[in-house]
Structure formats: C-alpha cells, structure tokens
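For reference, the structure I am asking about is given below.
One protein chain omitted, others in place.
Chain IDs A, B and C follow the sequence of writing; residue 1 opens each chain.
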Amino acid sequence: MRIAVQAESFDLGAEANAFAAGVAGAGAVVTFTGVVRDLPEGGLQAMEIEHYPGMTQKAITAIAEEATQRWGLCDLLVIHRYGRLAPGEAIMMVATAAAHRAAAFEAAEFLMDYLKSRAPFWKKEITTAGGDWVAAKDADEAALDRW
Amino acid sequence: MRIAVQAESFDLGAEANAFAAGVAGAGAVVTFTGVVRDLPEGGLQAMEIEHYPGMTQKAITAIAEEATQRWGLCDLLVIHRYGRLAPGEAIMMVATAAAHRAAAFEAAEFLMDYLKSRAPFWKKEITTAGGDWVAAKDADEAALDRW
Amino acid sequence: MMQVLYFAWVRERIGVPREAVETEAATVADLVADLIAREDRYAAAFADLSALRVALDQELAEFDAPLAGVREVAFFPPMTGG
Partner (left out) sequence: MMQVLYFAWVRERIGVPREAVETEAATVADLVADLIAREDRYAAAFADLSALRVALDQELAEFDAPLAGVREVAFFPPMTGG
C-alpha cells in the first residue's frame, strides 16, 4: 500500500506499470485518474489545491485500510497532489488490485467517493476574474450512502 | 475510439498515457486491466485464448459504441489479446474518459461485463494434467442484468 | 452451401474448425438435427444445446432463428472473454 501526498506531478503510465508489476495474484487492476478540467465557460488558468498536511496522510490511510480489508485487495495506491495545477494536469490517481474485477472496481469507487468528501483538500479555480473556491456537491456527499 | 484485438503483449502504462494524452475535456480516466491468474491450487502453465476473428472486432465495436453513447464518453480504448499467455501477463485492458467519475467508472464496468459474456473469446487453462476450457460463470451472465 | 464454424470444445469434439455444409435446414435447430444425424462426433458436440451459443453471420442468434440468406453459422460454448 502506497499513499503519496505531493506537490510534484506524477506519470500515470509509470505509476500504473510499477503498481501492476508489484502485485502478485491479482486478476484485476483498476486505475482512476482525476484531471483538471477547464470550466464549462472556459478561461480556467489554474486549479489551486490546499490541504491540511497533518491530517491528509492520516485520513487517506484510514480510507485505504478500510478499502483493503473490505474488498480483500492485493494492493492499493493513492497519489494526491496539492499546489497550483494547470488545466489538463493530473490531480490524483488511485489504483486497486484484486483477484476479481468487481472488488477492484468497487474499492476504487469507494476510495474516490471518500477522497472527494473526507480527505482534507480544497480546490480553488483561478480565472482572470479572480479565485473561486469549489463548492462541495450534495451528490458527492450522497455518494457515501452507497457504502 | 481504438479497439485492438491482437496476439502481441501490450504495455499498460504506455497505453494509459497515450490514451490520457489524447483526450480533451475529460476530468476522469478509468482503466481496467485483466491479468492471467494462477489457479487456486497452483500449476497453471499458460492460458490459451481462442477467438472468432470475423466476429470479435464487430462485437466489441458494438459494445464500445453503446458505452460511448450511453455515458457520453470523451474517448474509449479496448485491447484484447488472444493466443498463449503466461501467468502474470495482461490479457486485456479497457480505458474510459469522461467529464465526471461516475460515467467513467460505470462505462468501464459495463464494457467489462459485456466483454466477459458477449465478445467471442474462450479461455483454456493449460496445466501438466492437460487443458481445461474455462466455464462461463452464472454470475457473469447475471452481471448483465444491471445494464 | 453454408460455412459452419466451431470454437473451443465444440471445435475439439467435432474435430475441425470449419466446414462447408450442404443442407436444406430451415432453422438453426434443423441444421443441428441434420448434423447430429450424420456422425457421432456431432451428436457429442450438440448433446446439450443449453450449453451452446450460435451466431449467424457473426451476430448472436437463437436456435429457432431461420437460416434463409445466412452464409456463416458458428457454434460455440458461452463466451469467456475479459
């Protein structure tokens, strides 16, 4: 299990290959990558991601341990960036490995749902007009009810 | 949309990076990779995958077009190998890109459920005792009912 | 003349991957009955139709589907892709 909270960019392909190579006995590997999207009306200059250093690693580790146990994962990876990101840059990724596909998919979705609403990150959209904190969506909070 | 049915191995990381780099406007990229697993009792020498050349590309294209339309995907990738594979080798992968995570995850699961039961591939497990055709699982057929 | 293809254990039981078949069969089920009547290896392959799938011109079909206009029939066990 690897959890990285970092300012640096990461290479999705290299991370996916390293993760898959390190797993024994898995039949299914799922990755999710979140990418900075431009605004619907365009004009996004950057996404600034703030986090709570003392709490972030701890909160993600708790979520990751729950996922590992609940779905019997072979392995799991979480990378989450903070700082200033340009449109098109990868914000974060998770990877899960399990014997069968249902467990790998479900665990990845569970991790994403919890990272969205329970890991201490806050996003701010920077445009020429200034900065706007991204509001949490009711749908993201509601997504936790599945689990 | 790229659909490849091939005997050659593929590089998960290189494919994931090429896929992600070619997508505009996606906020979410999901990949699934299926890997040859040893048998529970061990001793798997190889997995032989037979397919129906005339039908395979056609069947996967139909599934992929349905997924693209239904979840409004930005892009989609399917790679599926045939021939003789060793334990630990990747059999196939799918990748989906969408504006939001729910669509990317659901489309990838849909693709996997249909590839399992509706794409003309047959797996044979080779051990020192001989070869055993893998039987379709009722659970895989039942998985289609979700969609 | 119709091209008939076999895959996986159906191919192994029948002993060939494909063959041209001369038949008057009106439906897939008629074709199966026709083949079973010819040789034991067909009877062995088609013993349990519930364990088989059929494709007509590379599209999945049912066993009561008509064969009129069909050029390629394929028999195989349930698929195990992914």
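Please note the rule applied: a residue touches a chain if its C-beta (ideal position, glycine included) is under 8 Å from a C-beta of that chain, and two chains touch if they have at least 3 such contacts.
Predicted model, so just to flag it, every value in this text is computed and none were measured.
Novice: Any idea which chains on screen the missing one touches?
Specialist: It touches the following shown chains in the full complex: A.
Novice: In the complete assembly, which of A:Arg2, A:Arg84, A:His100 or A:Lys124 touches the absent chain?
Specialist: A:Lys124
Novice: For the chain not shown, which residue from A:Ile3, A:Ala20, A:Ala64 or A:Leu115 touches it across the whole complex?
Specialist: Reading the full complex, the residue touching the unseen chain is A:Leu115.
Novice: Contacts of chain A with the missing chain: which residues?
Specialist: 34, 50, 52, 54-55, 58-59, 80, 91-92, 112, 115-124, 133-136, 140-141
Convention: only the chains that are shown with their structure count from here on.
Novice: Using the touch definition from the top, list the chains contacting both chain B and chain C.
Specialist: Touches both chain B and chain C: nothing.
Novice: Which chain has its C-alpha centroid farthest away from the centroid of chain A?
Specialist: That would be chain C.
Novice: Mind checking the centre-to-centre distance between chain B and chain C? Centres are C-alpha means, answer in whole Å.
Specialist: 26
Novice: Please work out the Cα centroid separation of chain A and chain B, and write it as a whole number of Å.
Specialist: Roughly 23 Å, centre to centre.
Novice: Would you mind listing the residues of chain C that make contact with two or more other chains?
Specialist: 82
Novice: Can you list every residue of chain A that touches 2 or more other chains, as numbers and ranges?
Specialist: Residues 101 of chain A each touch two or more of the other chains.
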